[in-house]
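Let me begin by presenting the structure, written as structure tokens, before commenting on it.
The complex appears here without one of its protein chains, the remainder shown in place.
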Amino acid sequence: MTLSYSQGAAMPVMALDRILLMANQIGDFFAPYPPERRAEGIRNHLRTYWDPRMRDELLQYIDAGGAALAPHVVAGAKLLQDESHAKPGYYGPPKA
Amino acid sequence: MPNPIKPEKSVITTCAYCGVGCGFKAETRGEKIVRMIPWKEGKANHGHSCIKGRFAYDYYNAPDRVLTPLIRSSINDPWKSVSWQEAFDYAASEFKRIQAKFGVKSIGAVSSSRCTNEEIFLTQKLARAVLGNNNIDNCARICHSPTQFGLTNTIGAGAASQHFDSILQADVIMVVGANPTEGHPVFGSMMKRRIREGAKLIVIDPRKTETVESAHCKADVHLAIRPGTNVAILDSIAHVIVREKLYNEAFVRARCEVKEFENWMALVGDDKYAPELIGPIANVDPADIRKVARMYAGGPNSTIYYGLGVTEHSQGSTGVMCLGNLGLSCGMLGREGVGVNPLRGQGNVQGGSCLGSWPHVFSGYRFVTDYATRSSFEAEWGVTLDAEPGLRLPNMLDAAVAGSFKGMYIMGEDPVQSDPNQHHVIAAMKSMECVVLHDLFLNETSKYAHVFFPGSSSLEKDGTFTNAERRVSRVRKVIEPLAGLQDWEITVKFMNAMGYNVSYSNPGEVLDEIARLSPNYSGMSFALIDRIGSAQWPCNVDAPEGTEVLHREKFPRANGLGTFMLTEYVPTSERTSDRYPFLLTTGRILTQYNVGTQTRRTPNSLWHPEDLLEINEQDAVACGVRDGDWVKMSSKFGQIELRARISERVNPGIVYTTFHHAKSKANAVTSDLSDWATNCPEYKVTAVDVVRINAPTEDASLDAERLEPAE
Partner (left out) sequence: MWHEVRGLKDEVDFGTPPRDGPPVTLEIDGVMITVPAGSSVMLAATKADRAIPKLCATDMLEAFGSCRVCLVEIEGRNGFPASCTTPVVEGMKVKTRSETLKRLRKGVLGLYLSDFPQSEIPDGWSEFHETLKAEGITSHPYGEAGANHFDAKVDDSNPYFLFDPTKCIVCSRCVRACAEVQGTFAITIDGRGFESKVVASQDQPFLQSECVSCGACVQACPSHALVEKSLFEGEYKNA
């Protein structure tokens, strides 16, 4: 049995303000970590728990300026585009 | 009075109400259940029971039980009774039509913690293998998803570290955001037994609950915190533990990541978390914060039990991490009498968590993004599986409102009543083209459904439940399913109608499949449970009869060490204002169960015929509200009408209600904020205004007038 993964009509998966609110909340949690771990933590969280369409919507917003996002959220989300940060088998919180 | 008539037969089964999961002997005469007697060998209840499991079982026989499948093409049409096959075929054709038009990811499924492990597992199989996406969630999303996240990230397992009996060896019992004597009564009785034997009790809860003070049982300290300040108060307790060096250094050095411990000490040890600064924020006496820290750290055996008062916050996951951090820092893990333990609201919340009804993990909490795990499921199921996480339940609703999500299979849930921000949920429901609801009764959600599968109650089916102490017990069929099919059969037949060929001769075969695919359940089988009564996971080759206490030698993390998370307090953005001067928090009462689908159909409503708004006398006077007056409570999300009860249980500035009755629509006012990590809704904090009204509008009065007054 094979399944097709067509995405259907190109529309935002959900309202952008929800996406931004959630992303900034994640940023708030990781704020006390040092910069590198903070970015990695945000990246891993988005990678592990967010539907790819939600991530795409966030990244498109960042590409368009990302003004409503905390700078460290932008930094973390951008790691999603960088394959070198893809660690197979580990998607959890930042490690020491 | 004549003598009672003796029952003829009995079947041992497991109660489907709360997460205690009591064993019962269901006694029958003919095809009728005539009595439920608590099973003395039930390892969760040891022969004890509460009003719900013992007496409130007759809902299965309620006159409005739906006994035939229903379909309709529009929610404005009346329902049409059809055969099972017609209903399956109609739902399948609609789902296929929607996927062809809007894409594979435009539909999803939701299971419930009232379902058995086998049903929950089959529902995720339906989503992943048949619908072809990971849009699968379950109602633990809106209660204990932060538990899974917060505990996994500290102690490695998102589950209770202890068995219930462990409390009989506890010296200090800390209850945070839970009310066991009402919500988990049989466990509450065991807790009270231990307190009467001399254990100390700490309660952290905005409300003076029954747990705080009852006959021969009184909290040594009650921190009646302002709703939404859990993380602040727990960090402040940690602050005292760090500054006064009350932590267990030997345990931390042997069992934890020391570097992370040091980072954590630096954070919580900061002056900003001093009780003298946090006390005013949380509205508690700083001396009491110090007292709690010393009492907890002093043990010798201190244990934490917590509930939705911790999880249902925008910092729910952070709050759970705080508890994990506390347990690790004081060495209160890995033996009897200690631990960090979630009290689960519904009978099978733990099972719901374990069995893969999540958009990001398969059964056993293994990521869908992990190739090896995914391959094992692909091999067993014979399909290619989606490698990306799907939408969570609140995301599905958001996506429905946005127009990208069009259909849903809902098993045993009533999201319109139980999910927050009701207007938003209704908008989402209305925008979908096919909602398939699988339940016992028509409910608030069925108003927006297109297909209704009449399900079976837990008395009418076979399977297993996993209770709050990870105990897997058998649910056994006591009577034949009233609508003809057991729930697991309904899901399998729907999968077949969708074109996926699979069959099981009984749910024991589903459990066998779970065992093959889930390491913690690898030793589970009907045969094992029938032999030893019940077994706590992990149950595998190393622990063939299960595991009572977790973390004895190491934590289930890659390096075997517990770790500390940095739990900075971030105040919720939901706060009081001139317009909405009160904070609403919600809770439960003994006699009713969640949205009341079952208990409202029993005489239990004699004790709780309507939801009331508890308000402090000082506030009541200021608002001109007298006991029993109707009030209108409004938030920026909506408004409801209910009667007020003046109560010393809540502090000034705080109001409280239960959410058991559909008519009171408590969730029409609750906020749309949610936990940062899991989207678990922030039910426990909503800014509201309360205004006295002369009489309820017609809609709100209907239910109340039919019923007796509360007192």
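For clarity, chains are labelled A and B in written order, and residue numbers in each chain start from 1.
Just so we're on the same page, contacts are C-beta pairs under 8 Å (C-beta built on N, C-alpha and C of every residue); 3 or more make two chains touch, one makes a residue touch a chain.
Please read all numbers here as calculations on a predicted model, not as lab measurements.
Partners of the chain left out, restricted to shown chains and counted across the full complex, are B. In the complete complex, the residue from B:K9, B:K101 or B:R196 that touches the missing chain is B:R196. Note on the undisplayed chain: of the listed residues B:W39, B:F149 or B:W537, the one touching it is B:W39. When the missing chain is restored to the complex, the residue among B:Q169, B:N506 or B:Q639 that touches it is B:Q169.
Where subunit B meets the omitted chain, the residues involved are 1-7, 25, 34-35, 37-41, 43, 46-51, 54-55, 58, 165, 168-169, 185, 188-190, 192-193, 196, 214-217, 590-591, 603, 606-607.
By our rule, only the chains that are shown with their structure count from here on.
For the pair subunit A and subunit B, the distance between C-alpha centroids works out to 27 Å. By the touch rule above, subunit A contacts subunit B in their complex via residues 1-9, 11-15, 18, 22, 25-26, 28-29, 31-33, 45, 47-54, 88-89, 91-93, 96.
Of all the residues in subunit B, the ones that touch subunit A in their complex are 101-106, 132, 134-135, 152-153, 257, 259-260, 263, 267, 314-315, 317-318, 359-360, 367, 369-372, 382-384, 386, 388-392, 395, 398-399, 401-405, 499-500, 563, 565-566, 568, 570, 674, 676-679.
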